[in-house]
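With one protein chain held back, the other chains of the complex are shown just where they sit.
When the chains are written out, they are named A, B and C in that same order, and each has its own residue count from 1.
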Amino acid sequence: MNSFGRIFRCTTFGESHGEAIGCVIDGCPAGLELHISDIENELVRDIPDKLLGTPRKELNEVKILSGIFNNKTLGTPICILIPNGNHKSNDYKLMENCYRPGHAEYTYHERYGIYHPYGGGRASGRECIARLAAGAVAKKILSQKNIYFESKIDELAGERCVSHISEKLAQETCLRISEETGDSTGGIISLIIKGVPAGVGSPVFGKLNALIMYALSTIGGVKGVENGLGFDASRLTGSSYNDEFGIIDDEIQPLTNNAGGVLGGISTGQNLTFRIAVKPTPSIPIPQKSVNWQTKEEFSLELNGRFDKNFTPRVAPVAEAMASLVLIDEMIAAGMINPTRIGEVN
Amino acid sequence: MNSFGRIFRCTTFGESHGEAIGCVIDGCPAGLELHISDIENELVRDIPDKLLGTPRKELNEVKILSGIFNNKTLGTPICILIPNGNHKSNDYKLMENCYRPGHAEYTYHERYGIYHPYGGGRASGRECIARLAAGAVAKKILSQKNIYFESKIDELAGERCVSHISEKLAQETCLRISEETGDSTGGIISLIIKGVPAGVGSPVFGKLNALIMYALSTIGGVKGVENGLGFDASRLTGSSYNDEFGIIDDEIQPLTNNAGGVLGGISTGQNLTFRIAVKPTPSIPIPQKSVNWQTKEEFSLELNGRFDKNFTPRVAPVAEAMASLVLIDEMIAAGMINPTRIGEVN
Amino acid sequence: MNSFGRIFRCTTFGESHGEAIGCVIDGCPAGLELHISDIENELVRDIPDKLLGTPRKELNEVKILSGIFNNKTLGTPICILIPNGNHKSNDYKLMENCYRPGHAEYTYHERYGIYHPYGGGRASGRECIARLAAGAVAKKILSQKNIYFESKIDELAGERCVSHISEKLAQETCLRISEETGDSTGGIISLIIKGVPAGVGSPVFGKLNALIMYALSTIGGVKGVENGLGFDASRLTGSSYNDEFGIIDDEIQPLTNNAGGVLGGISTGQNLTFRIAVKPTPSIPIPQKSVNWQTKEEFSLELNGRFDKNFTPRVAPVAEAMASLVLIDEMIAAGMINPTRIGEVN
Partner (left out) sequence: MNSFGRIFRCTTFGESHGEAIGCVIDGCPAGLELHISDIENELVRDIPDKLLGTPRKELNEVKILSGIFNNKTLGTPICILIPNGNHKSNDYKLMENCYRPGHAEYTYHERYGIYHPYGGGRASGRECIARLAAGAVAKKILSQKNIYFESKIDELAGERCVSHISEKLAQETCLRISEETGDSTGGIISLIIKGVPAGVGSPVFGKLNALIMYALSTIGGVKGVENGLGFDASRLTGSSYNDEFGIIDDEIQPLTNNAGGVLGGISTGQNLTFRIAVKPTPSIPIPQKSVNWQTKEEFSLELNGRFDKNFTPRVAPVAEAMASLVLIDEMIAAGMINPTRIGEVN
């Protein structure tokens, strides 16, 4: 269950404070020009926001270990490796034998009887850089089909971000909450995918919207996902919600896009639209009740460290990456991208 | 993409006005006592609500064609068949060559170049009876582990349904809208799953909440899905959202359940909670713009027939069924249900 | 594990003496003209050989329950059903609580704690008619790409069948053994697949030869499989085995085909060649040692009934069907068959 996709299939590995994070992409067509910089351009988007992120700046070294020759993909598995620079850090030592509220030590321990004690291990947000790396490859292929991803912040701490000004104000609210109480905040991301032709996706369990909603739901901290008008659709009548059909530019098309780009799970050729709810950062420098699982003693846990005040902005590129993995898979499945070769190869 | 699940794997087939709807369940453990009535008890929940549904009453004949002997499962694939009684009906004849707003003829045609012209074919809500049938088997096994599903209506036409009285009022709103204007309405379902032990689900792409959110998103008409506090979580601070840990009944447990029963994608042992947004019924007896795809003429489409005024209530049992398919798979994957045998066999 | 294929995916179900045998084909492209007679033409090949088979003639009624409209495939799952006419037969009653040598009651019982007591249940050769049905669809699509399957008998009872005369003599040997001692015999099938273009199959675990060898190995009674020169290849030197390259008809091609049509798991454009070893029919009217598993008493089992003297000829069409399922999947995976649409639709 660390693989995603059926044809363009990405398997990720790595713990936050292990040796490395990485992914293996199986099923990438041959002949794609691929440079380390293509990966780096996506990874750089994970560098925390100056205002709401941690002050640390994680520059990630990237290696492509297989699947390319002279910067062209071979059709064989592409292993991308991002070594963890400071993986022997002792920052988290004090937290051994303790479950942090909002974190996954408790449930990992329940399932596996063991968990990586440093920095969340596999449950860390750092896992997402493998998704960004795989997404970089998918997005490069999709961009050749004029498919593009736009993510933006819709809400922070409950405040709508409809303009640069309102977004700035919402950021300041988050900052103020953090400075005054140490508390963290969450937010909502909107994701628009442009350029997807009609006819992508399939009936029943392969609905394009469902696959993307699943993809987005797998991102740590995501608690809700909407397509099109989402929850608001449930409050409209059929006549106001239904997208009627007409002829535009000599083609039959829906005249509005309340459905968010899909009908019956298959794309309409319009923009695909989604919204994603992100919970507040779980790590906060505020005392919280916890239990030492070895001694079974309850105690008040005070986390020290540098935490994101709000990690919503960091979810945005990961949402794009996950959606790109769904799309490339479904476009190959629909016969719109050749599964074997891209462009001219000798 | 008409299969769901990895181990307990259900493949569905059938068009609304074809010969039959059905499913094949592969991976059901041997030794389960299974009767036709187990399936019928779930299918009967699809009979439309008297108030909001269509007046027609679809009694579904059920056949189990394989996988059992003397009402015990054999461990081999179970094929369940529900013949379509009136499948040669001509009710839909007038709609040939036309895309109904809110329906999938347009996108099926774009993808496949062909579509079943009667009653939505594979995109019909009737497809869900195959899910109910498969869910009936999954739920029977899960009930032996004391896992139960509770779905209820949270909203209809934008009105909260917090009590029987408020639900009744909301139903009357839907009915009034339908009678006065012919228009349809939507709603929100809440789903609670009780009895799931801690330790079910897995990291990254196998998060239990993500798998269930995917499962729910595949149901026709679902436009949004939440886990736990969902979108509201994005408006809370970390200290108010995080579920602290304490000792209850000598066991370490989270003291609240804002997360909706999962941490890091693995169950906490608490109730799993979800909410599902359902769009208004697409079929309405109100003129809507459409286009005849053969002549490319725009025209005003007036649908005749008997439609659900609001199909939200019909989504509830399907949501339970889909969640049950995820849970049985994940409990087998976690080693909590034997993949081969259930109970004593001869 | 009752599904075969990744894209063109066939799920089979049904016990020998249950209600029906059948399959669901998911992933068949839309627009294929498909008639019941296409299926019947393959199923008729399972009617036992007059000389070596049982005298019974199993005429199989075929139903297509879904996935087609006006004899065109819709791109949705195709359920094909073959009812078992005489499924309530009591012929096998005496064998309850007994493991037949060469049959699977023993191992099914060990795994599942239960088994279908009549006619082998899921382990019966009758299961193969679902493979023939699915293969009929695959072969129809492949024939449009000029890909054809030829199976023939290479050996019967250890005698080579290099001509019609020698095959006739070998058949008579089998018949004589059966008449004189009641004993059964086995044989070897050769399978040639013509018209597969170069470039089908993939490295490592997706080798075309390995996938076909797997497909053939899943047929009941198959004990060995070879590709190209097979075991004989192990006795040659590199210089005599290697297929050298030259130019034929202005194209670079291998000059010989010792490899059986693949190099590194990918097709060369030459004929694909395989050989399949089939064990002797396990059911024989000769006393054999067995045990009643309820009483744990050893006894001498004498089977009565009409058995194939040699079921090798019945394996041949199933071998073609299984190979066709691999090929269609791999040709779609290689971008050589459109996964969505075939030919002109609407």
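Just so it is clear, a contact is a pair of C-beta atoms (placed from the backbone, for glycine too) under 8 Å apart; a residue touches a chain by one contact, two chains touch by 3 or more.
It should be emphasised that the depicted structure is a prediction, and the values quoted were computed from it without experimental measurement.
Across the complete structure, the visible chains that the omitted chain touches are A, B, C. The chain that is not drawn here is touched, among residues C:Gln144, C:Asn242 or C:Asn304, by C:Asn242. Residue-wise, the contact with the chain that is not shown comes from B:Asn338, picked out of B:Ser240, B:Thr256, B:Asn304 or B:Asn338. For the options A:Leu52, A:Ile78 or A:Ala133, the residue in contact with the chain missing from this view is A:Ile78.
Check C:Asn60, C:Ser290, C:Ser324 or C:Thr340 against the missing chain and you find that the one touching it is C:Ser290.
The set of chain C residues touching the chain not shown comprises 1-4, 12, 99, 101-104, 106-108, 110-111, 122-123, 127, 155, 157-158, 177, 181, 183-188, 198-207, 209-211, 213-214, 217-218, 220, 223-231, 233-239, 241-247, 252, 254-255, 259-260, 262-269, 277-284, 286, 288-291, 293, 296, 298, 312, 333-334. One chain is missing from the display, and on chain B it is touched by residues 6-7, 75-76, 199, 202-203, 333-335, 338-341.
Taking the whole complex into account, chain A touches the unshown chain at residues 1-3, 9, 11-15, 18-22, 24, 26-27, 30-31, 63-67, 69, 72, 74-79, 81, 108, 111-117, 121-122, 340-341, 344-346.
Assume only the chains that are shown with their structure count from here on.
Between the Cα centres of chain A and chain B there is a gap of 26 Å.
Between chain B and chain C the centroid-to-centroid distance comes to 37 Å (mean Cα coordinates, whole Å).
Per-chain CA centroids place chain A at a distance of 45 Å from chain C. Residues of chain B in contact with two or more other chains: 1-3, 12, 108, 111, 122.
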